[in-house]
Each structure stands twice: as C-alpha cells, then as structure tokens.
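A quick write-up on the structure given underneath.
Of the protein chains in this complex, one is absent; all others appear in place.
Should a chain be cited, it is by its letter among A, B and C, assigned in written order, with residues numbered from 1 in that chain.
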C-alpha cells in the first residue's frame, strides 16, 4: 500500500474520532456526523484510485459501482421515509446489514486464505472466525429486533423450554468449530460458523422483551463494531481497525450508560428471560379505589393554574397525541399560565424518545426541561399533567427497595399540589409495578386514549 | 524484541493512560499517580531481564544500577525536602533534567547511527535532531525558571536589545543544521544543535516575568513529553512513544487551560516581552483617597458579622500567614460566625496555590469553596476579608474591556455588604492594574503585612 | 515490533479514545450517537470493495457484491438517518403560531 493511501486512511480514522466527539455534544452533533460521513466517503473512494494488490487496479469496477448505487438508494430511501418514532428499528436494520456485510467479507477472506493453501497466522484465522460468528449474530439479532419493534412479530419475550440448552449448545459448538478453523482452515467450517451465528443471534434476542430492545440494539451495534475491527485486522487495514474499535468501545460504554439510565443491568436484560423470569413486569391492573374526573373538571384545574408542568411518556407516543398536546399547551400559555415540559431521560421506549416526538410536533426546544433542571420546580407547581407516563413518576423508585425500578431517578411529580394522570386503564407501565401516586388524594385520573382525552380537554379549556 | 516484552511495554503504556485519567479527578488522583509509578518501574526493569539486542544481555549493569541509585536518591531527597510553596520550581527542575536526559539519549543514538555509517531513514534523523534541540531547550529553560522561582536570579523579565534578533537567529541556524543532519549525519552537528538548544531555552525563558513562569513550566513539560516521544520513535520503543505523546498532548492542553484560567494567551506570555512591552503591568501605586482602619475596627466588623467569606491571595503566601489566618477563622467560628474560604482558581502564583497553602495550615477541606460554588453567596455575606488578594476580586475583569484581566472570571466580593482588604500599600497586584473595589464606600483597608495584621486582628477579636 | 502487537496497540488506544470521547454525552443524545456510531461501522464497505475487487472467482464476486450492497445500506442510511434525527433535535422553530404566550 503506498504511503499516501495509508495517510489518507489515517486521516479518515481521525474523522471518525472527531465524529464521535462531535456527536456527544448537542451543538456539535450535526457537524460531527457530517465529518464522519466525509471520512467514510473518502476512505471508500481510495481503492478506486490506487492499485490495491500492487499490480492491477480494482477488478469489476462497474459491478461494484452498481452494487454501491443500489445500497445507497436503499439506505437513503429507508432513512428518508422512516418516521421519527421508528428510528430504533431503522438503526437496528442498518446495524444488522452492516454485521452481515462484515460476516460475508470475512467468509471471502477465508476463501482467499483457503485457496492459497490455508497458510495464515493463527491470530488472523481466529479474527476471521470471530468476524463470521459475531457478524452473523449481529445480523440475525438485529433483524429480530427490527421485527419486534416494527410489530411484525410479538414484542413479548419469546421463550420455549430447552432455550437455555439450545443457547449453551450453540455457543459450545461455535467455539469448537472456531478452534478447528484456526487449526486447519476449511470453507465449510466458515459457512457452518456463519449459520451457527445466525441461530445464536435468534436465540439471544427472542427472549428479550420489546421495551428492552433499544439496549440490545446498542449492544449489537457494539458487536458489529468489533467485527469490523477484526475484519480490519484480517485485511490489514487500519481504518477498519480504528473505526470498528471506536464503535465497539463507545458502543459498549453507551449500552452501559443507557441500561444505567433505566436502572437495569445488561446481563439481566439478556439473560433474565433465560433464567425463567420474564424481563417484563407482571402487568396486572389494580382495583384499589382512585379519584377520576372528566375533561371539563381537569380543564378547570388547568385553566386556572398559575404553573403547570407536563410529563409526557410512552403513552403519548402510542396515541400519537403530540400535536394535540402542543396545541393545548399553547392555549394554556395564551391564557397566561406558565407551562413547561419535564423530560425524563428514559420516558418512552428509546433514549431521547420524548425529545424527538415533541420536536416533531414543533414544540420549542426551550420549553423542554431536563430532569435535573426541573426537579426542584415541582413543589412550586399547581398542576402536573402526566400524559401517558407512569414509571418515570413512580415514587417506588425512591421508596421500595425491591421494586424493579428502585434507584432510577424519577421526576418529583408527587411534590406538586395536584397531579392529573391521563391513561386508558389502571394497568401499570413498562416495569409492571403499581404506582402509588395514582392513589394519592391529590391525584386525579382522566381515563381514555391520550389523543382522545387531550382533544376533549383542549375544547373544554377553550370553552372556559 | 520478544513478544512478551512488547506486551509488557503495552501494559505500561496503559498504566500511564490510567495514571493521567486518575490524576484528573480528586478522588482518584493518588491512585493514578501510583499506577503511573508502577508502570514506569515495570518498564525500566524489563531490559534487565531480556536480551535487548537479541544476543547479549545488557552491558555495564553494575554501573547502570549505580547511576539509577544516585538519581533515585537525588530525586527522593529533593522531593521530600521541598516545601509546598516551592513545588513549581521543583517540578521545573525535574522536568529540566528529563529534557536533558532525552537530549543525551538522542545524541547517543546519533552516535550509534554515525558509527554504523550514517544509514538511517530521514524521518529517524529528523526525530533525532528534534529530540536534541527541544530536549536542550527544555533543560535550559527549566533551569532558568527554577532559578527565577527560587530567587537565585531576578524574577522580573530579563530583556536586552537585540533579543529578538538573537532569538530568531538561533532558530534559523537550528533549522538549517537540522536539515544538514538529516542529509548527512555527523556527530558535530548534533553537539552544536544541543548547544543551540540550550541558548534558545535561555532566550525563551529569560524575558518571561516570574509570575508567568508556571505556564512556561507546563509548556516545557509538554516539550519534554514530545522529545521523549520522538526518542521513542528513534529507539523503536512504543512505551516511550505513547508515554511521551500522552504527556506532550495533555501538557499542551493543560497549558492552554491554565493560561485561560488567568485570562492570558500563551503567545503573549512567551513573546509579549520580545515585542517590547513587559508581560507585567505598570505596577504604580495610586493616590486616590481610600477608607482605611485599624485592626480593632475590623475586629468589630468581623466579630459581629453573621457570615464572613475569606478571599486569600498571593499576599497570604508571601507573608506566610496561613496559620494565623486559620486561627482567626477558628476563633470567629467559635463565636458562631459562619466562615468560608473562597478559592479562586488562579489566586496566588501557581494553580492550586491556595489549596496547597491552606491544606498545609490544616484548614479542613470542606471549608474551601471553589469559585463557582461560592459566587452566588457573596450577596448574602456581611464581610468579605480579602487577605493579600487583588486581581481575583477586581471588577475590571467584568467592566473594563481593555484591561489585561478582562474576561477572567472573578470572585464577586463587590456584592457583599462590607469588604476588608489586607495589603501593605496601594500597589496593584500581578496584572498591574488598579482595583476600583478599593475605592468603594463599602470597602475598608487594613494596611500592613498580612501576617502582622492578622496577628493583631486575632488579638483584637479575642478581646471582644 | 511484531505486526500483531502493533495492531493490538492501535486497538487498545482506540478503545480508550472511543470511551473517553463519548464519556460526557447527555442522555438526550444517546439515540443519535448510537445511530452515528452505527453509520461509522458501515466503513466495512471499504473492506467489501477491497475483497470483491481483488478476486476473480465468480461465486466470490457475487457474495462480495451482496456484501457491498449491505454495507452501503448501513453506511449511507446510517449517516442520513442520523442527520435527520439531529435536524429534529436542534431545530429551533422560527416563530410558532403561539399567540401572546407568557413564559
């Protein structure tokens, strides 16, 4: 490889570092993403210019260009069409195809090694086996997460007897075959490894509950990063090594951060179901007495409050009620009421879900207050309107050491003078535990689909 | 080099990364330093165990061990004996000898290259030249900074006519000789480069005012790091490369952070004097009227205040009055007054100067409040006692765009009900500009050496 | 230095860079960051191009072309979708149809 090519690759690797750095700050995020894209494009153009194998230029250039065009068209189409709330499954899909590509590249590299007589350092062969297996895991796992989130299949954990055995068995066979591949590389071993990876990916993700899926996507994303890094080692290409490692390391770290923000452990998410217990809570509705009211009563509460805080949650996304909510808030503000939105970091089903949802409804960014910023204001608040949220205001996180959400930071809605919950039933939220706040004397429930109720509320407030 | 040696070196490099990471947080700092030390010791033990040139073990082992013993004794002795307030010059000295060692190592490597016929890649020769020059700059520069801070010479900027010419001349000759060295390596060129480096180091640091010296130490520290990195490249040793680069990069960044905290630019510090203007302010005393008082009056102010904030500064260190100050605070606290110390990041003449000084006087850590933490409390404070500080409470930083400290964050002492300044005269502080706060009606001056005045004040408060 | 150790060194350093560089990310940016990182590993496209362009076995070329398609979906789609997401996040509405609102 000529020196200039190596230098360009290094530059591209630096672009990726800067991209990640940029992406981790709100002001620099977009620039960061563009820098990353620039680096990727430059790196991919390089092999068309120099002579990759030292003698000849790249073969099959037209076919390659066509393949790139097809992939690009597909990627752009998917990326443009997807709705904001479908982002997680889109990311899963993109991640899956990346993992699949990495596995295929490793298979081709194995073919190359086998066809020149199988003479490669053991470390190279080990990295090849790793890429084939983990790339396939990432592919199959991501496809299943996509299907779950897109509701092409049930999003409940899928568990069958013998799952732990199948899981363990696949893992053991994969390890044995990898060792065999390192000892004497054969094409069939590689192919079987790939198939085992697919099975393993299925078994890994099927038992995970739909709402834990974002964590799993992030983890599979880190996996794909590592396979790309290993692929880079096999191909002797630094830019793949550095980029893949960056993604692998930051992805793993991000997975931990995300799991942490929900008060869950990654091991529990992945293997909780295997151990027998579902990763979702019980989900039974309580029949203790509560105070419920109609839209007109709530309209009066809101209409004459001085300070209102909105707590949006998963139900708002389900009901697609963000536009109606924004209208209601605007009407209240026009009446002189001070209204803010309190955004819990894991409200909804993906990190940043509420920000995306409300941004889509054109709620001004300034009105979205992060948890730390607004938590001290609840005690000066007249009415908290909880729209389709539950766990993120559940005081059990502070008071009940055994609860699945114990230790998760929550919004202090319980400190406000009045709390209004909009939900359809008494069913609990994602964590599957009862919310004591629903039974407080200061709490009022407005039953019904969020979009429906908000519409009625809006009319009632306008009529005041 | 056997693989295990390379792996050990990599492990040592990781130790250094963890050391820096640890050192940047208060809780982990000591552990970080110890991890770094462990990595360094392990790395240095390695060549005694394996065969460095592939055939034979290390030569001259007894001599080498004696040299290490001498150096270690010297280092420990110096490190143990130095007083806390002399830390900056100690760091400068240690940095200087490190730079000197790097230059000598590069000279030896040049000798090696020359004796095998001068056949080395140009990049290696360039790195050798770099190490010789910059290592010598670091050595000479650090020795001068040591002399300045230890008051072995004047700490005022030393400027003479023709300095810019000498400076530029040396630089040009060094560059020319380096190019010559790369073209045809000769020992004499290396030696002359080393001498030029020494001269350049002198010329670089002589014009810097004593109080800017900590910045320069930090910069020279980064320089030495880079020479060690270049030396690592020449020797083909990763641990030197990684460690040196880490120090070079973090040192450069730290230099900028430090300069920033003082509202100065590094270029201005280094080249301000060359351009003619001194890097220190004018330093003339004003003769506008002020309100001054005796210790007894101030004692009454303090004795009957509910909340007092102490702002310590450079003068406290000069007067070595930290113990007396602590006693005074304890007496006030015993009377029921709430007393805190407000620590400005660049109060004194080295970063963390006040923390070190007050820690030495056994002031409990909890009473030391950082600027951001305490700045909102000044407005609820009865008396602010400014002991030997000046610039760090000068409102010109906010109000006078032309002032040398404009833009530097300051302690909001001006918001308190009463301000008492303890200083010896009306002379300005380090920045050389007048402090309007001295002339405010709410301000009282208590003239005299800080230790003296604090002693009198202590007696007066006790007598209340 | 042996090649494997060189690569191990680069790997270890990249791990530190990867972690440190994102260690300050706010929870709001978790999803775009994940998506951006996802796009970055689409660089496997480069690997796919290299292996496809240097083989002449028909089956290998076909598999390689499939890998290229998949990898370009990953890379291009990833960057585009991230950009769309970030556009949402940072957009400040010029002037909503909010009347004489307080706050």
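Just a few scattered comments:
Definition applied: a contact is a pair of C-beta atoms (placed from the backbone, for glycine too) under 8 Å apart; a residue touches a chain by one contact, two chains touch by 3 or more.
Keep in mind the model is a prediction, meaning the values are calculated, not measured.
Taking every chain of the complex into account, the chain not shown here touches A, B, C. Contact with the chain not shown here comes from a single listed residue; of B:141, B:157, B:197 or B:251, that residue is B:251. For the options B:136, B:155, B:178 or B:224, the residue in contact with the chain missing from this view is B:224. Only one of the listed residues, B:105, B:174 or B:386, touches the absent chain: B:105.
Of the candidate positions B:155, B:238 or B:375, contact with the unshown chain belongs to B:238. Residues 1, 3, 6-7, 10, 13-14, 17, 21, 236, 238, 242 are the ones on chain A that touch the missing chain.
Against the chain not displayed here, chain C makes contact via residues 1, 6, 9-10, 13-14, 16-17, 20-21, 23-24. Taking the complete complex into account, residues 12, 16-17, 19-21, 23-27, 29-30, 32-34, 36-37, 40, 43-44, 46-48, 52-53, 58-61, 63-64, 67-68, 70-72, 74-76, 78-80, 82, 84, 87-88, 90-91, 94-95, 97-98, 100-102, 104-105, 107-109, 111-112, 115, 121, 123, 214, 217-218, 221, 224-225, 227-229, 231-233, 235, 237-251, 253-254, 257-258, 261, 330, 333-334, 336-340, 343, 345-346, 350-353, 355-356, 359-360, 362, 364-365, 367, 370 of chain B touch the chain not shown.
The rule is short, and it goes like this: only the chains that are shown with their structure count from here on.
Taken together, the touching pairs link the chains end to end in a line with two free ends. Looking at contact counts per chain pair, the maximum sits at A-C. Centre-to-centre spacing of chain A and chain C amounts to 14 Å, using the average Cα coordinate of each chain. Centre-to-centre spacing of chain A and chain B amounts to 45 Å, using the average Cα coordinate of each chain. Along chain A, no residue makes contact with two or more other chains.
For chain C, the set of residues touching two or more other chains reads 4, 16.
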